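Next up is a structure, given as structure tokens.
Only a single protein chain was left out; the remaining protein chains are all shown in position.
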Amino acid sequence: MQNLLNNITDVMTQATERGRVADYIPQLAHVDPKHFGMAVATPDGQLFTAGDATMPFSIQSISKVFALTLALGKQGDGLWQYVGREPSGDPFNSIVQLEHESGKPRNPFINAGAIAVVDAIMMGHEPKEVLAELLSFVRYLAGDDSLFFDHEVAESELKYKHRNASLAHFMKAFGRLQHDVDKVLGAYFHQCALAMNCVQLARAGLFLVSDGVNQASGSRVVSAQRARRINAMMMMCGHYDGSGEFAYRVGLPGKSGVGGGILAIAPGKASIAVWSPGLDQIGNSLLGTRALEMLVQETGWSVFGH
Amino acid sequence: MQNLLNNITDVMTQATERGRVADYIPQLAHVDPKHFGMAVATPDGQLFTAGDATMPFSIQSISKVFALTLALGKQGDGLWQYVGREPSGDPFNSIVQLEHESGKPRNPFINAGAIAVVDAIMMGHEPKEVLAELLSFVRYLAGDDSLFFDHEVAESELKYKHRNASLAHFMKAFGRLQHDVDKVLGAYFHQCALAMNCVQLARAGLFLVSDGVNQASGSRVVSAQRARRINAMMMMCGHYDGSGEFAYRVGLPGKSGVGGGILAIAPGKASIAVWSPGLDQIGNSLLGTRALEMLVQETGWSVFGH
Amino acid sequence: MQNLLNNITDVMTQATERGRVADYIPQLAHVDPKHFGMAVATPDGQLFTAGDATMPFSIQSISKVFALTLALGKQGDGLWQYVGREPSGDPFNSIVQLEHESGKPRNPFINAGAIAVVDAIMMGHEPKEVLAELLSFVRYLAGDDSLFFDHEVAESELKYKHRNASLAHFMKAFGRLQHDVDKVLGAYFHQCALAMNCVQLARAGLFLVSDGVNQASGSRVVSAQRARRINAMMMMCGHYDGSGEFAYRVGLPGKSGVGGGILAIAPGKASIAVWSPGLDQIGNSLLGTRALEMLVQETGWSVFGH
Partner (left out) sequence: MQNLLNNITDVMTQATERGRVADYIPQLAHVDPKHFGMAVATPDGQLFTAGDATMPFSIQSISKVFALTLALGKQGDGLWQYVGREPSGDPFNSIVQLEHESGKPRNPFINAGAIAVVDAIMMGHEPKEVLAELLSFVRYLAGDDSLFFDHEVAESELKYKHRNASLAHFMKAFGRLQHDVDKVLGAYFHQCALAMNCVQLARAGLFLVSDGVNQASGSRVVSAQRARRINAMMMMCGHYDGSGEFAYRVGLPGKSGVGGGILAIAPGKASIAVWSPGLDQIGNSLLGTRALEMLVQETGWSVFGH
């Protein structure tokens, strides 16, 4: 495995076509596209790393997996009255579907759905409390108390909030958000500004590898059924309107973020985190996807084979 | 397994809410919604059946899996210039996406995409030849030369062809079909009119269980990679705008048909066919899905767990 | 004319099917649907009134005509870089078209377009100044210094702002608003909260009857070409996705508001204001439209005849 990661990292480091770094906020636009990191954590506690695996980056939409887990813990299946579980077929920030379907977002991973999930987590609490809870939860998942919110990123997101503010107000107009729009957005932008490195991210995903149990720590995080269902949502919607492509090429449940990170789960095998800041046209990490494709070809870890 | 199938069949036989039988052609509208059949074929050659497992039904859109396999064999990755591989987020017979994306269908399992796949298979041949080849291929997959096209169903489909004719002419207007619209539709309607029973269908799916090899017969049908990719397409798009729901509840690649059949693949474990004619609002078998959900809960066969 | 207005008012007063009063804010929801008023002002200074012609109501979207006139005065044809001039074919508060067309609203009378017009009027000024200017302009048009903003209505609109806030943030995300979203919305809601009665409204429309000159006061408000073009926009887009119906039945340029008012212009003949609070499904005054239909049938004032 270590050799494989080294090989992949060599290939990716030398790649000339690296995609485009997200540029809607300065904090992301200034990240060096040359970075590449990867970490593989296995249920038996092994960890393999390569490249910039310990350099923190903005996990952005990958945080939606942790928020969804938290929301299911609080609302159970009741969560699905606020958000659907189908691929939308539209870009991550599209609002068209909301108008056609009375303001109910298609799934928890498009922006509108993730905002609805934050609202569902809040349950009357202030953003500060919610964020503390989320941070605590992700630290527990990762087994690492050093991970943090990058407040500068959050502030910048807030400044360029308008597309997400549009989604939130639209849902609010249909009575689909319980809390104040600005509070929900504040919490949402902080959630997305979670900074993690590949090692932390791979470890945080371990509970999805082993049917809800983090084997490294021995603790059950969610039921087996819930873990499988979260994986299902990642598979179906984790890469927005590039989810089909990711399933076709990689064949694992995965969630991407515009910071260039991807968390992928090989059930029973490993939790994999990869980071390369350059994005493809849809907004998923270009080399991150290619790295996972190489990994899966060598290991045969696709959920669609055996 | 046999006990489990018996239990599931008992539950499904007694269910009062059975969905609505497809009614757009008389041949489907007259099928008794009380039917229920199921078959599980394993790579080591075992077969388990229950209920009406040997009664032929119209497999309809399940045939799209076999057509896709044939088309990939002929066109390789070149097929994807004619059809995409993303969930559409729209109903199976929607035309909206075609207008927004220059007549290129999102995936091979919505109607427009399946029509494009038939066109890609034809390669200058007449419908009759294409259908002979397809029939021969499915008979080979199922190891059963008795399966047949139900010409009466095909004729009836042709009579009520207008929605599909609209899709085909739209693609033709964008230069996306190489052959005459009426010929493509003729082949498509016959393909959908393939009559199979659960046993035949489960056996025909075995090559997708074992990375492209039909272990029962020992023959390699497609490469491992291709088998996985076909499974990926089934997972992402096999139940149209109910694919997310199917992934969430069942967690297996699957393809449904309006005849009430579903083919589901548990990689490394089994090929499963189920038939119950009543459909949910999206057009997928209501009890078929519930039966698979029960099966998976007992066996733990979800690809999202281990 | 007076007899005709009396007859129309009799018919409308006795009508049992009166439509539904707008209910998205309490101030509109509590208006008595029994009200009916009408005023006809002619270029030679005559005024005919009937029913509740001097009772003030919330003119709501009719204010968009005055705002458009002001914006054209400030920006000239440059205004059309911010807003189109085509019917949208969608409801007044739809956001779908904005996503498909990079945040540029189709016309100045749908909500998104009207918000863009307010932004174009502001030109760096504070909402307070802009509103003072608008109020002054409408008072000048109506020749009546007593008309006023209903601040209670404006406050209530602000409270239920979310659909419009969504539109504004969406446009802001595409760089289509120059000013702060909250300031633009504040000005927009006050503009819509202008309270006028039928007499004031009919008089304010006189400049559109006589090619830009208010014959009653003798003052030229806009050029002949501009007056005609504003009429054209009213004809094409003044009743949202009911504009075709209004053109078909009434045949005059007109602008409706959810307060139940309609301003209609018969070029060379008269400016007509009608008020009946009950709305049809699209959001236009049900009896107001019928009253205009009766008026036109008797007077032959359709622009499509001679």
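Per-chain residue numbering starts at 1, and chain names A, B and C are given in the order in which the chains are listed.
Following the convention adopted for this analysis, contacts are C-beta pairs under 8 Å (C-beta built on N, C-alpha and C of every residue); 3 or more make two chains touch, one makes a residue touch a chain.
Every value quoted in this text rests on a predicted model; they were computed, and no experiment measured them.
Taking the full assembly into account, the omitted chain touches B, C.
Contact with the chain not shown here comes from a single listed residue; of C:Gly19, C:Gly205 or C:Pro267, that residue is C:Pro267. Among the residues C:Asn111, C:Ser166 or C:Ser243, only C:Ser243 touches the chain that is left out of the figure. Touch with the chain omitted from the figure is made, among B:Asp10, B:Glu99 or B:Asp145, by B:Glu99. Hidden from this view is one chain, which touches chain B at 94-96, 98-100, 161-163, 165-170, 172-173, 181.
Looking at chain C, the residues touching the absent chain are 84-90, 97, 106-107, 209-211, 224-225, 227-229, 231-233, 235-237, 241-245, 247-248, 251, 253, 267-269, 297, 300, 302-306.
Here is the rule we use: only the chains that are shown with their structure count from here on.
Of all the chains, the one whose CA centre sits at the greatest distance from that of chain C is B. Shared numbers divided by all numbers used gives the overlap of an interface; between chain A and chain B this overlap exceeds half, so the copies present the same residues. When every chain is represented by the mean of its C-alpha atoms, the one lying closest to the mean of all protein C-alpha atoms is A. Put simply, the C-alpha centre of chain A and that of chain B have 32 angstrom between them. Residue positions of chain C with contacts to 2 or more other chains are absent.
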